[in-house]
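Take a look at the structure set out below.
Here the complex is missing one protein chain, while the rest keep their positions.
Moving on, here comes chain A:
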């Protein structure tokens, strides 16, 4: 049983110790003031520290997780580095894929909207008559412009030289051959000369050009073609269709308003003209373009899968790091549970820790990946516009989200195991 006099002595001692403690406070305060006066610029540091502390009190789980991560900086850094590499790979390969696809689609230009109808080889005919043209016009009604073309190869001479060129006859050159000063809405007279022909023969608007035995005035030089076209307009000469002896057309081009219109026109032309026998061959680049797009999608998917594997590996390393962390902090987690922190809260704090690794790694990975792709674009022929498209923002966002999710999933089991262990066991171990 207690000895009361001894107890009172203890209590007196405790009170004295408390007094000493209070003196300690005032000494410490004086010391702090002196330090503050000595180091005036530290007020900024103080303010940031106070802000950080306030934020920490507002989001205790985040602040706790950050401190726990800072205990093993190297380990946390390496785990986050895994995510950095994974997200970098996804962003770099994903963005490059999108950029290539965008650049290729741009290169192919409006080609995908063209439907080219020409006589079928097996029909034995070499041209389309006005009935065919009427059928095509009905099929294309409301979906685009129908441009009947006459064409032949011919020797062209002018200036001091001569060359062989494709000669087209159409009244409506603009949709197919491009716009330039002098290209008429309705082609009635004179010749339009492709860029390469003009170069070879040194022709300008106003020059004279002789095709076979007839001489024409050059009305305009066609702009050089940037996109791929089956008409090879650069080495062509366009004449009014009346200049041709024949009344029939060698091909009819439908410039549809959109890819799906082009598809519909192609289908309907086949139905109308090829129902009984195959009279015409219908060439639509939509299907080619679709196949190109499909190829790029496949390529992109493959690249992303390779990059995704590296992210999954990063997830495994987070899993490993979190397992180590929770086994080291077993006792601490037991204390948290013992003093009344619910296991869901313990779980959440640990998940925040894992996710922070993913978020930090993801941000760095996205930044590095974007910078890398932009550098590649600046140093190669890949146009920078093809990199800066909306789809690439989606790639970046997706990669970041994937990185964070992988980290979260990696932390799930270790956090669950730690939070659900009975506190008696964790405290004993």
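Just so it is clear, a contact is a pair of C-beta atoms (placed from the backbone, for glycine too) under 8 Å apart; a residue touches a chain by one contact, two chains touch by 3 or more; residues count from 1.
Convention: contacts and distances are computed from a predicted model.
*Asks:* So which of "3-isopropylmalate dehydratase", "Thiolase domain-containing protein", "Putative ABC transport system ATP-binding protein" or "Mov34/MPN/PAD-1 family protein" is the UniProt name of the chain that got left out?
*Replies:* "Putative ABC transport system ATP-binding protein"
*Asks:* For chain A, which residues lie in contact with the unshown chain of the complex?
*Replies:* Residues 1-4, 7, 10-11, 13-14, 17-18, 20-22, 24-25, 27-28, 57-58, 60-61, 64, 67-68, 70-71, 331-332, 334-343, 345, 349, 422-424, 427 of chain A touch the chain absent from view.
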